[in-house]
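Taking it in order: structure first as structure tokens, then the write-up.
All protein chains but one are shown at their positions in the complex.
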Amino acid sequence: MARRRHRLVPAVAGLAALLVAAACSSSAEPAERSATNVLAEVDQSAAVEQGPVGENLPLTPTVQRIRERGSLVAAGVLSSPVFALQDPATGRISGFDAGIAQLLAKYILGEPNVETKTSGAETRESLLQNGSVDVVVSTYSITEARDRLIDFSTPYYIAQSGIVVRSDETRIEDAGDLAGMKVATQPGAAEEALRRGIPEAEPILFETSSECLEALRQGRVDAWSQNNASLLSKIVQETDVMLLPATYGTVEFGIGMSEDDPEFKEIVDEFVRTIVADGTWQRLWDDTVGVVQDEPPVLPTPGSP
Amino acid sequence: MTDRPPLVALDGVNKYFGSLHVLRDVTLSVGRGEVVVIIGPSGSGKSTLCRSINRLEPIDSGTIAVDGVPLPAEGRALAALRADVGMVFQSFNLFAHKTILDNVTLGPVKVRKLPRREAEQRARTLLDRVGIADQAGKMPAHLSGGQQQRAAIARALAMEPKVLLFDEPTSALDPEMINEVLDVMTSLARDGMTMIVVTHEMGFARRAADRVLFMDGGRVLEAGSPQEFFDNPQTDRARDFLSRVLHH
């Protein structure tokens, strides 16, 4: 027994040291843990509550599959503040995209039953093509390259990328100044917007926005860029960094679907038009992105494909 | 045999493995040029005795001295002493990653700090003496057991030891190879090498030993010339042992 403790003590001490080091750097945790008050206000449930249920939907193969299963399987992310962010304590996912997925489920099923499959940006098309998921709702930018592989709904959101710098930054005023600079961003939509919008910048990728913020503070990068609503949500309470007024890279988010069921695309397009028309979209925006942003984006002639 | 101090002297040596008392009050002195053969049943402590002389096994009480110097504890001094006490093992224990020549030169070069050329010259002479000069460049695994054991003897001789310990040097050999090793040992004995040999080869004991020791239960029960011992053993245990090994 004494022998055993002998071996255990240093092991425990070492582990403790590691944990202290980890605790010192709050952002070393994989999930977005620093839940600011702002993010706690993000709650799509009221909007989903008032969301419409589709009537006389044609029984396309996808609709049939969803109804048999009793839930909508959606690929998404869990680390995008204001759009889809999971509270590691409760497991609840909150945000605009999370609301869209639940509204779509309710539209098809009558109940907002969503089964979220987390996926990296690289597997979204494949997941749709091989039928692993019904839809992708995941700050999914509509691009020509993707449109060749899958179907997109009519745009349900228009995002702009913002730029956060340290408060004492003097070199960077707008997007053009980022050329040749190190810019922290998250893989996926944010990275894509940055690469397309400012090809001369050097993207430095981190899995979570907390890590991006920390890297900016530590001087590892010159700026941090992703969609400006997410940025706002993360920095409203910070004083050592600031969001520049300048934005760049307007992108449209769409719901991704397999090309195999064209009739289903019509249902989803009709869904987007319906929630925009009946005010659900506005309510959802108010309760999620609107918590941090003043003006909603104007959708391109709402509802037209 | 002479009035010079004994080369190896054990006095009241006791050794335990846990609660097992393996050497009991062993007292023994081996003179310069003397060949002592140790026989006895399995588990009687022969190997332990042999290994304690170069402190591969530490002892619990008593003293062991080599050439008048008590065995030092672990460290440089002990290493120096071991260089003077050669050892040949039952399972040869040649360095598997080195050629026969390198096996033989390793000690002289690393311990005696002999220049490599000189060490190689000496090694070749020794390999010739044990009859395997032509095997110098080979790896141990490519030699027969008898050749490997002769190489191991050459390796021990290369240190120019004061005394050579053999722990059952032929027990791992096929019968047809036993004699080539015993012949080498006999010729060493004839040349005046001091040797302590644990063996079951009674022919070798008769032929080459100055003295035969019979051990049982960790004690030296008998010691005498080969004639005395083999023709007129004093204890029942020895008689019993001899009748078993001789009429085998």
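To keep things simple, chains are lettered A and B as they appear, and every chain counts its residues starting from 1.
Basically, a contact is a pair of C-beta atoms (placed from the backbone, for glycine too) under 8 Å apart; a residue touches a chain by one contact, two chains touch by 3 or more.
The definition used in the following text is that contacts and distances are computed from a predicted model.
> Mind telling me which option in "Amino acid ABC transporter permease", "Cytochrome c oxidase subunit I", "FAD-dependent oxidoreductase" or "Nitrilotriacetate monooxygenase" is what UniProt lists for the chain we can't see?
The record for the missing subunit names the protein "Amino acid ABC transporter permease".
> Looking beyond the chains shown, say which of A:K106, A:R146, A:K234 or A:R283 touches the absent one.
In the complete complex, the chain left out is touched by residue A:R146.
> Which parts of subunit B face the unshown chain closely enough to count as touching?
54, 56, 76, 79-87, 89, 91-97, 106-107, 110-111, 139, 141-142, 152, 155-156, 159
> Residue by residue, what part of subunit A touches the chain that was omitted?
Where subunit A meets the chain not shown: residues 6-7, 9-11, 13-15, 18, 21-22, 24-25, 27-30, 120-123, 125-126, 143, 145-146, 148-149, 184, 187-188, 191-192, 195-196, 203-207, 211, 214-215, 218-221.
Definition applied: only the chains that are shown with their structure count from here on.
> Would you mind pulling out the distance in Å between where the CA atoms of subunit A average out and where those of subunit B do?
That gives a centre separation of 79 Å.
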